[in-house]
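Missing here is one protein chain; the remaining ones are kept as they sit in the complex.
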Amino acid sequence: MHRTGALYGQFKTLEQQKDTATLGMWIFLVTEVMFFGGIMLAYTINRHTYFHAFAMGSNTLSLGLGGFNTVVLLASSFTMAMAVWASQTSKKGLITLFLSLTILLGFVFFGVKYVEYAQKFHHHLVPGKSFDIFYCVNNPAKCEDIDAADMAKEKEELEVAAKADPDLNAHAQLYYSAYFGMTGLHALHMVIGAGLLFWLLKESVAGKFNAEWNNPVDIVGLYWHFVDIVWIYLFPLLYLIDRHK
Amino acid sequence: MAEHEHTEHIVSPGMYLTIILTLLALTGITVFAAFVDLGRFNIVVALLIATVKATLVVLIFMHAKYAPERTKLVIVAGIFWLALLLFMTLSDYASRVDYRGVRYPMTQIISHKIQQEG
Partner (left out) sequence: MREQATGPALKLPEKHYLNATYGIRSWLLTTDHKRIALLYLASVTFFFFVGGFFAMMIRLHLLTPNGYLLTPDQYNRMFTMHGVAMIFFFLIPSIPAVMGNFLIPLMIGAKDLAFPKINLLSWYVYVVGGLFTLWSMINGGLDTGWTFYTPLSTVYSNSAVAPAVVGVFITGFSSILTGLNFLVTVHTMRAPGMTWFRLPLFVWAHYATSIVMILGTPVVAITLGLAAMERVFGLGFFNPAMGGDPILFQHLFWFYSHPAVYIMILPAMGVISELIPTFARKRLFGYHFVAAASLAIAVIGFLVWTHHMFLTGQSTYAAVAFSFLTFIVAVPSAIKTFNWTATLFGGSISFDTPMLYAFGFLGLFLVGGLTGLFLGALGVDINIHDTYFVVAHFHYIMVGGAVMGYLGGLHFWWPKITGRMYPEWLARIAAFTLFIGFNFTFFPQFILGIMGMPRRYHTYPPEFQIYNVMSTAGASILAVGYLLPMVYLTWAAFYGKVAGDNPWPATGLEWKTQSPPLTENFDVTPVVTWEAYDFHNRPDLGLDVPAGKGSPVVAPAHGDD
């Protein structure tokens, strides 16, 4: 089937093509809801059963970094929406600008995530044979990035949690399985999103998008906003379980 | 199916700005609320705020408010199915008596009844 300009051969009009692609993306997002939903269920069951371990795990995450990343991702949703607006109003330069900003913010998010993951590796908090929730507290010299006040707080929390849950280490590992599973899956989706954004950037520089045809920007936007929504839920679920203690 | 010729509704940058500021404010509130001891309602408040944020993103950033009915049906179906997965599975857990040593609210009612009947 041949293609004439933006119109693919199986379609009769650009309107039909746009309608089809948009519906396709929404249905795909529903599959993503169910995909993340499965791991959310695993998280829910385990959080309820092992609340102390999950709370402990959550408190070892950096609220600052997590909060910052949330702001970054929300901002990237804003810039993405603006990119769609620019394409709807045929402002070629602005499309490129906003797409670039979105990509930039995405990379900031990756950078912060990298820092967080590296920290977890360093602190023996990656699920597997060497997982040890007590590692930093038992080896303060090895975890120099935690200052004395935080270290004391963590030690206290661990003592309380260990009393409530004798098997704290195994259950905390479940928390971290959920953490890496959910954030890892989310990061993977962001990488794919970044790839799509690079493609969009290339096309927008080539002048492909205007008020008459901007559907690709629109549907990549839908995908990107969805990835943002996942993080909107991940942030409180992973970072804010039991902060008030 | 007849192509309905709808002129594309273009959301203004002003509206987007309002939404992002609201989202940022709600994020602040979530963090703040996490430091208040609401007992078992902490999670309820957190999820409620997250849902408000998600709703704003879906309606405005993703243009669902201006989308055809069919799109709205797809969105509702997705949320409904996720709810099915979560709530029906939780109902099984909640109704098991003393499973894995966890007391679910419903098991407390059931096991209390069993104790009463002897």
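Which chain is which? They are A and B, in the order written, and residues in each are numbered from 1.
Here, a residue touches a chain if its C-beta (ideal position, glycine included) is under 8 Å from a C-beta of that chain, and two chains touch if they have at least 3 such contacts.
Quick caveat, the model's predicted, so the values are computed rather than measured.
Contact with the chain not shown here comes from a single listed residue; of A:Asn46, A:Ser62 or A:Thr89, that residue is A:Asn46.
Among A:Ala55, A:Val72, A:Leu174 or A:Leu240, only A:Leu174 touches the chain left out of the display. Interface residues of subunit A facing the missing partner chain: 1, 9-10, 12, 16, 19-20, 23-24, 27-28, 30-32, 34-39, 41-42, 45-46, 49-50, 127-129, 167, 170-171, 173-174, 177, 181. Listed here are the subunit B residues that touch the chain not shown: 1, 70, 77-78, 81, 84-85, 88-89, 91-93, 95-97, 99-100, 110.
Operating definition for what follows: only the chains that are shown with their structure count from here on.
Spacing of subunit A relative to subunit B, judged by their CA centroids, is 17 angstrom.
Listed in rising order, the residues of subunit B touching subunit A in the complex are 3, 5, 8, 10-13, 16-17, 19-20, 23-24, 27, 30-31, 34-37, 42-43, 46-47, 49-50, 53-54, 57-58, 60-63, 70-71, 74-75, 77-79, 81-82, 85-86, 89-90, 93, 100, 102, 104.
Subunit A makes touch with subunit B in their complex at residues 13, 15-16, 19, 22-23, 26-27, 29-30, 33-34, 37-38, 40-41, 44-45, 48-49, 63, 67, 70-71, 74-75, 77-78, 80-82, 85, 88-89, 218, 221-222, 225-226, 228-229, 232-233, 235-237, 240-244.
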